[in-house]
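Presented below is the structure to which this report refers.
As you look at this complex, bear in mind that one protein chain is not there, while each of the others sits in place.
After this line comes subunit A, so read on.
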Amino acid sequence: MKILVCISHVPDTTSKINFTDGDTKFDTNGVQFVINPNDEFGLTRAMWFKEKQGASVDVVNVGGAETEPTLRKALAIGADTATRVNTEAKDGMQVAKELAKVVQDGGYDLVIAGRESIDYNGGMVPGMLATLLDANFVNNCISLEVDGTSAKAVREIDGGKESVSTSLPLVIGGQKGLVEESDLRIPNMRGIMMARKKPLNVVEPTNASAETTSASFEKPAPKGDVKLVDADNVGELVNLLHNEAKVI
């Protein structure tokens, strides 16, 4: 089994979000970038496929040179090779088209992506990629088993879960559940040393075009102060929620 794990390079969850250049660009100043949490679960699941079923695991990112430390981290966790498609990620469709080329060139039969990236929260790339490739697709995937070319997956749905059977080639939009938090691999010294020698291939883009443009950004209006209600006067909260907030 040849597995490709798509890695999106995103601001750490605690980052303060600011914009520059007249609110047209994300301000990366002081922001620490990490592997998108949903992709971290996918990467660890891929390592299990490698260890238990002899799969090969490569990682890919569509982005500029600044994403290389994130790819190196994925190599340190245990991926065999990394590929960076050398172009700025502009929207879901453009990224999906660039990834489709990588999947076809590499002959991958399982692509593990995340349900969404926590930066632009598109939730688009895996579904678009699967459709472009005419591969099977399972989103919100919380469990995946592959046997030969058949696959069994569990998908989280609103209010529960659903078990599906499908086959390779397959693309998933994965999330926590594929593995648990406590299973996540953290790069150790040996992994970091080995990662330095592993190939990080930079490939030129096909120059697929984007279909949407995010021209400007804004932050939510600052919220007014919290209205405190005395713990001995809980009835007042009910009153406020009914008469002022009108939510009950």
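In this section, a contact is a pair of C-beta atoms (placed from the backbone, for glycine too) under 8 Å apart; a residue touches a chain by one contact, two chains touch by 3 or more; residues count from 1.
Everything below uses one rule, namely that contacts and distances are computed from a predicted model.
Visitor: Which name from "Electron transfer flavoprotein subunit alpha/FixB family protein", "Aspartyl/glutamyl-tRNA(Asn/Gln) amidotransferase subunit B", "Phosphoribosylformylglycinamidine synthase subunit PurQ" or "Large ribosomal subunit protein bL32" does UniProt give the chain that's left off?
Guide: Answer from the UniProt record of the missing subunit chain: "Electron transfer flavoprotein subunit alpha/FixB family protein".
Visitor: Of A:5, A:74 or A:130, which sits in contact with the chain we cannot see?
Guide: A:130
Visitor: For the chain left off this view, which of A:157, A:186 or A:202 is in contact with it?
Guide: Residue touching the absent chain, from the options given: A:157.
Visitor: Mind pulling the subunit A residues that touch the left-out chain?
Guide: Within subunit A, the residues that touch the unshown chain are 11, 13-14, 17, 19, 37, 91-93, 96, 118-128, 130-132, 136-140, 152, 155-167, 176-177, 181, 210-220, 223-224, 226-231, 234-235, 237-238, 240-242, 245, 247-248.
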